[in-house]
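The complex appears here without one of its protein chains, the remainder shown in place.
Then we have chain A:
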């Protein structure tokens, strides 16, 4: 092993300390009993420092799966390195944890009640510390203890895992296999711009702009509608991932308690295999399932403006070939090819219209006009339909970055997105941690005449651009708790469901 773990803090079980860049073999060795389809992702992840320890854990935990933003971090960041260092500067981050991160509502959101219960207390938190150390299976009795740990350890970010059957810190004290297992976690989704690289033309890699952010908007609309209308979920929190994507957390009790099989089936329902640049059909059956009918209704306007006009995806000869590959009729393809060769400057919007006009002019041979409509529908789905990282959603024990932490690459806070005002959300104007701390200072300068007593009534986040996001989050959590309280009362009235019946 290349590194040694440096001075483990007293708050941590030193055995839990792990590092990134440990040999992939170590992870393979511990994982070989359970091949993980998300392996390419996992290999890049930190692995345990001590091989023995991993085998020790082998039977009481599932393979390591996490959405840690490794993927985001490996691509180059447009901002200067010195600035990046500033975002993870431990002094700045420590202040952020101390003054700005809304631990209280975050606690309530995960705890589903105002008073601590196992929903929160048996939750796994995983910390990414400086020096690429990664610590799993942390848990906290109260919101304040979580806050204190953050202030003293200053993690670059932390992730949230499931509630376990016992306190994850005690997992080694149980000897019986299977008695340490995940029992509850929000249903989560991860949408990342990388998956759109084959179809976006404005940016690539880590960069985003307002044009390509529309893809994320489209995805949020479609997934949100399906979760609400089809599955009946109501408590869905969308969160900006801090750079170029978004996460969803579904907190309905029915969603939280789903086993992996049910999570898989929801992921399967929503995911369409795209990225078929080789002319492979997507295999969407006709008549369209109502979920696709609704999705297309939401997506069609975006296809016209955000895809055809803004992305202009079929400009170059090479890009045009991609479009032609998606058309199954050789006669039509030949006719279009001829037309576009002689007029190379036609825009994507024009080319899209050309397909119909050239077809109507008698160039459709191997398929009928009805089938051509389906083909064009498939192409629209390919260019607009959400591209989800399905693996994230399939496992109850998957770790996902917490809302409100700071993205170490951009310094932006992972703020919630209010879907009712989705179009208003601008990822590029989400405040960075340095801006926020400056805003606190500015507020104090501006209000220097205010009495200390008056000042004390204003929380730090209220002095900054965090205010609307925290307020939205508090409202969201209040709704969740209200619903949860209702459920609890009616369950108690039932006298418990523990009857022994065959």
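The rule is short, and it goes like this: contacts are C-beta pairs under 8 Å (C-beta built on N, C-alpha and C of every residue); 3 or more make two chains touch, one makes a residue touch a chain; residues count from 1.
Note that contacts and distances are computed from a predicted model.
Per its UniProt record, the hidden chain corresponds to "DNA primase large subunit" from the list "Anaphase-promoting complex subunit 2", "DNA primase large subunit", "Geranylgeranyl transferase type-2 subunit alpha" or "Ras-related protein RABA2a". Looking at A:146, A:246, A:266 or A:415, the residue that reaches the missing chain in the full complex is A:266. Contact with the omitted chain, checked across A:104, A:291 or A:346, is made by A:291. Only one of A:89, A:132, A:230 or A:483 touches the absent chain when the whole complex is considered: A:230.
Think of the hidden chain as still there; on chain A it touches residues 178, 229-233, 254, 258, 261-262, 264-266, 268-269, 285, 287-291, 293, 500-502.
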